[in-house]
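Please read the structure below before turning to the comments.
Left out: one protein chain. Kept in place: all the others.
Which chain is which? They are A and B, in the order written, and residues in each are numbered from 1.
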Amino acid sequence: MPDTSVMIRDTAKKLLVEKRVDLIIGFERGTLPLRSTPCFVRRSVEAEKLIWNASCENNLARYLRKRKEKVGIVAKGCDTRSIISLIKEKQVAREQVFIIGVPCHGMIDRRKIEAKLDGREILEADEVSEKVILKGHDFTEIVAKEEFLHNSCNTCNYRNPVIYDVLIGDKVEENRGIDEYGEVKEFEAQSADRRWQSFTNEVSKCIRCYACRNACPLCYCQECFVDSSQPRWIGKTTNLSDTSIFHIVRAFHTAGRCVDCGACDRACPMGIDIRKLTKKIEKDVKELFHYQAGVNLEDVPPLATFNLGDPQEFIK
Amino acid sequence: MKNPYLPLAMRTEKIVIETDDKNIKTFSLSFLNEEDESSFNYLPGQFVQLSVLSEGEAPFGIASSPTQPGELEFTVNKIGVLTTALHNLEKGAIIGIRGPLGNCFPIEAFEGKNIVIVSGGFAFTTLRSLLKYILYEENRSKFGNVTVIYGARRPGLLLYKDELKEWEVRPDLDVHLTVDRADDGWRGKVGVVPNVIKEVAPSPENAYTVVCGPPIMIKLTLPVLRQLGFPPERIILSLEMKMKCGIGMCGRCNIGNKYVCKDGPIFTLAHLNELSGEYKPGGRNFETKK
Partner (left out) sequence: MKEMKIAKNELVSFLDSLISEYKVFAPVKRDGFVVFQEIYSGSEALLVYANSKKPPKEILFPQSEVLFTYRLGGEGLGIEEPTFKDKQMVIFGIRPCDAKSLVILDDIFNSQVYKDVYYIAKREKTLVIAIGCNRPSSTCFCTSLGGGPFSPDGSDLLLVDIDHEYVVQAVTEKGKQFLKKHSEFKKVEEHSLSLMRSVIETAGVLIKSKVETGEIKKKLDVMFDDPFWDWLHEKCLDCAVCTYLCPTCHCFDITDEALDQRGERVRIWDSCAFPMFTLEASGVNPRPTSKERTRQRIMHKFKYFVDNHDMAACVGCGRCIKECPVNLDIRTVLNSILNR
C-alpha cells in the first residue's frame, strides 16, 4: 500500500488540477522534531509538501469558516466531527468542503515524551511504524507511540473519519475496551471540595492567551464574552476568579457542540487540563439528551430543539 | 519620580449639550488642587486621558485654549464605555485627568502665516482650541488671515453654536459653515467639506492648513488641498487611535515607528507619507503615488 503522505499529495494535486477545489488545507513538515504544521496549498506543484504522520495534531477545521473558495481539507476522525458541527451550525456549507478523510492511529503528545526525557532535548525524531526513534545530544531512545498519545486520542471512538469525500488508505480499527469517560467518572466521584481544588489548580496556570479558544473550531463567536466591554462580563486579570469564569463559561458554551478533538488541550502552553470540563459536559449531554456532537449530519443538537420530555432534574 | 499613571482630580463645573441628538456634550472642569492647575501647561492640539474611576480611561483632545486659564474643556461624543460614563455625570462630579499628553499644533511655525482650518463633525474640538488661541487678543496679530471651513451632516450636529455665531461676524475671520442636509433657517452652505474647500479656494500662499475630521472627509479633502497647491509639509493633521498609556509604552497606537500618543497626535502630511503605509483613511493611502 502506498504511503499515506503520497496518497494525500496525489489526491490534492488531482483536486487542484481538476479545479474541484481552490485550496487544500493540510499539513507540512514542521521545524521541530515531532511537529507538523498546517499548510495552505493553492497550486498543484505545492502539494508535494503535504505530509501525514503522528504529529499532525492540529484540528484544521478551525480554518474552514468565512472562506469564499472551495476547500479541500485533510481531516482525521475528530476533525470530521468538528466539520459536522460546523455544517450543522451553518458555518460551513457541505458542498463547499471536499473532505480528504484520513484514518488516524492517534497523535503523539510531545509533552509527554519531553516529560519522560526529563529535560534532555529531542533533536531528531523518526516514526517507524509503531515506534518513534528519538535522538538527542548523547542519547537514542525508542518509544512506543501508543504510550505517548494525546489524552483525547486515548479515549477516542472515532479514529476513522465520520464523513468524507475520499478516504485515504484503509479504515483503522477503533479503540476497543476503553472507558471513554473513565477520568470523568473518577472526577465525579470526588468530593465537591476536591473537584474545586483540582479545577482551580488547573486554571490558576492560565495566562489568558486564549490559545484554547482560538484553536477550537467551534469557538467562533463574533465577540467572545471575555472581549465584550458593554456589558463587561469578566475581568481581564489572571486572578483565579477571572480565569475560572473564563474556563467555566467557555466549557458551557461548548455543551452539545464539543467533539473532544483535544485542540484546546494541545494549544495550551501551560498544560492546563481543559478537557476535564469539556469532557464532563460532553458526558452529561450524552446522558441527559442522548446526543453526541459531530457523529452524523442528521441528529438535531440539543440546544436547537425543544422537547417536552427533556430531563429537567437539574432545575431544583 | 513623577508617576505618569496617576490622574489628577478635577471638578465638573459645567456641562453643555452641544448637538440636537444630545450625543455630544462639552464638560468644563476645574482642578481641585491649585498646584495641579499651575503645573498643567498645555498648548492647542494636546490631549489628556480622562478617568471615571471604575469605568476606566480614554483619550480626549483639549477643546479649551490655554488663554482661558482656570478651566479645561472637553467635548465628548457618547460612543463607548467611558464616554457613556462621562455623559451620565452631573455637575460637581469628580473626574480624573492625566496629561497634557502628545505634541501640539506647530504654533511657532504658524506665526506670520495664513491659517486654513478644515474640519468635519465632532473632530472640531482641538481646532476650536487652536482657533481660540489664535483669536486671543494678545495673539491675533501674530497670525495672518484665518479661514475656517467647518461642516456637519446637519445644522443640529455643529459644535459650539454660540461661538460659531460670534466668529461668523468677526471681521478678522473668514468662516464657512456647511451641512450635508440643510433644514429650515439654515443660511450657510450645503455640501460636503471638500466641495466647499474647492469653492472657497483658499490660497496656499504663505499658508498652513490644519485638517481634522472623519476618515472619509480626510480622504476626500487631501486631494483638494493638494490641487489648490498646499504642499504636504504645510498640511497638518491630528490623528486618533486607541490609546491606553498615552506615553508611548503600551504599544498599540503606532503608525510605523511613531506613536500617535507620544510623537503625535499632530503630524504633517509629509511626515505621514514617510511613515509606513499603516495609516490609510478610507482604506487608501493619503496620497496615491504617481
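FYI, a residue touches a chain if its C-beta (ideal position, glycine included) is under 8 Å from a C-beta of that chain, and two chains touch if they have at least 3 such contacts.
This structure is a prediction, so every number in the text was calculated from the model and none was measured.
**Q** So there's a chain missing from this view; which of the remaining chains does it actually touch?
**A** Output: missing chain touches A, B.
**Q** Pick out which of A:Glu188, A:Asp227, A:Glu287 or A:Asp310 touches the chain that's been left out of the picture.
**A** Within the whole complex, the residue contacting the unshown chain is A:Asp227.
**Q** When the complex is taken as a whole, what residues of subunit B touch the one chain not shown?
**A** Considering the whole complex, subunit B reaches the absent chain at 1-7, 9, 32, 51, 53-58, 79-83, 94, 96, 215, 240-242, 244-245, 247-254, 256-257, 262, 276-279.
**Q** Against the chain that's been left off, what residues of subunit A make contact? List them.
**A** Those residues of subunit A that touch the unshown chain are 30-32, 35-40, 58, 62-63, 115, 119, 121, 123, 137, 205, 207-211, 213-215, 227, 235-239, 266-267, 269-271.
Methods note: only the chains that are shown with their structure count from here on.
**Q** Measure off the straight-line distance from the CA centroid of subunit A to the CA centroid of subunit B, and report it in whole Å.
**A** Taking the mean C-alpha position of each chain, the two centres sit 50 Å apart.
**Q** Contact residues on subunit B for subunit A in the complex?
**A** Against subunit A, the touching part of subunit B is residues 80-81, 84.
**Q** Give the list of subunit A residues in touch with subunit B in this complex.
**A** Touching subunit B: residues 229-230, 232 of subunit A.
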